[in-house]
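So, subunit A:
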Amino acid sequence: MTPPPLIRIEALTRRFETGGGFLKRPRTMMAVQDVSLSIARGEVVGVVGESGCGKSTLARLVLRLLEPTSGRVLLGDSELTALPPAALRAARKRMAMVFQDPYSSLDPRYSLAEVLAEPFVVQRRALPSGAVAAMLAAVGLPETLATSHPHQLSGGQRQRVGIARALALEPEFLVLDEPTASLDVSIQAQIIDLLADLRDRLGLTYLFISHDLGLVRYFCDRIVVMYLGAVVEVLPHADAAPRHPYTRALIDSGFAPDPARRRTIAPLTGEIPSPFALPPGCAFAGRCPRATDRCRTDRPALGGDAAHPVACFHPH
Partner candidate 1 sequence: MSGRALPAPLRAFRRPLGAVAGGWLAAVILAALFAPLLTPYDYDIQALKEAYQPASARHWLGTDEFGRDLLTRLIYGARTSLSVSGIAIALSVACGMTLGAAAAWFGGWFDRAVTVVVDLTWSFPEILIALILVAIIGPGTTGTMVAISVAYLAQFTRLTRAQILTLKSETFIEAARSLGAGNAHILFRHLLPNALAPVLVSAMLATGDAIILEATLGFFGLGAQPPVPSWGGMMSAGSALVFKAPWIIIFPGLAVAVTVVAINLFGDALIAELDIRARMRRQV
Partner candidate 2 sequence: QEAVFVLNTSEVGAPTYNPIKATNLNKATTLLFDRLVSQAADLSYHPWLAESWEEAPDGMSWTFHLKKGVTFHNGEPFTAETIAKWLDLFKGSENAYMAEAIAEVQVVDEATVKFVMARPEPNMLYNLSSSYMSVIEPKSFVELGDNYGVTEVYGTGPFKLESFAVGQETVLVRNDDYTWGSPLAKNTGPAKIEKLTFREIAEDSTAFLELKTGGVDMLFGVPADLLAEVQKEANLAVLTLPGQDVYYMPINVTKAPFDDIRVREAAAKAINQEEILASVFGGVGTVADTFLISALPESKVSDGAKIKYDPARANALLDEAGWVMGADGVRAKDGQPLQVSLWTQSDSIFRRLTEVVQAQLKAVGIAAEITTFDSSMIRDQYKTGEQQLAVRSYNWDNADIVDWFFGGDRLGYPNVSMFNDPKAEELRAAAMTGAKNMEERVANFTAYHDYVLTQFPMAPIYQPVNSVAYNKDRLVMPEPLNAADVGAIAIMDMEVKD
């Protein structure tokens, strides 16, 4: 029997209403639609998708930084989405998040020591002596930086601080929301390296969000592909052949740093539909080279092979 998963996401859905006002009906939009997913302890699950497809919303929902419209999230045995505030606060020790933008995720008024002490303050725990230095060291930053403020650091350094803060309370589960998206490749590689190293040392579980399929394939065990709020495919491992036309297109759109592997590009045509007015059928139908009439009227459910589910009527 496989061990019970650390995180269970069940039919998670989140709707946003925007633009409402006096005598004006708000527009509704499905940011995350019926997402289910289990993450085993020690696993690194990647989520890829284009901008606006609901990756960050999913991350927030999983950590209950945002209340779901429906569905639930379980951390171990406790149902996060049903916890009362006090219990939720306690549960937060077990999980943490690293944010996309290292520039705005640190309070500009806090010194690094204060940033790293904050988790202890909010959890009303004493800060062990030497902890700040240890935390800095763990992410490869010199202790001398403890008194500096975020604006004195480079982007990569800031992201390291963000990671150190996430690790402060020794969580089991980390959500990484595009932690390298705003960094240079050279720095991205450093951070990915660090994350891999930490996972190995601390036995962490990651939900790793990115828009870079190449990076996810390099770093993750399992890959969830999202399109307009819904999961369209779950690749069981990095080298699995994509079955959904969208995943395929994603892979095809990435360029290898090797002139020998130049390709003629057959880019997707058509426009991404507005999330406020999703078509009735498959959301990808408008851009899909394999779309048929059925795709335009019926919505394919995530199904097929349980180990490699895909939401498509015509998978590869």
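What we mean here is this: contacts are C-beta pairs under 8 Å (C-beta built on N, C-alpha and C of every residue); 3 or more make two chains touch, one makes a residue touch a chain; residues count from 1.
Candidate selection criterion: all candidates are chains of the complex that A comes from, given by their letters.
These numbers were taken from a predicted model, which means no experiment stands behind them.
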- prompt: Of 1 or 2, which one touches subunit A within the complex?
  reply: 1
- prompt: What residues on subunit A touch candidate 1, complex-wise?
  reply: 60, 63, 65, 85, 88-90, 92-93, 96-97, 99-101, 104-109, 118-119, 121-123, 149, 151-152, 162, 165, 168-169
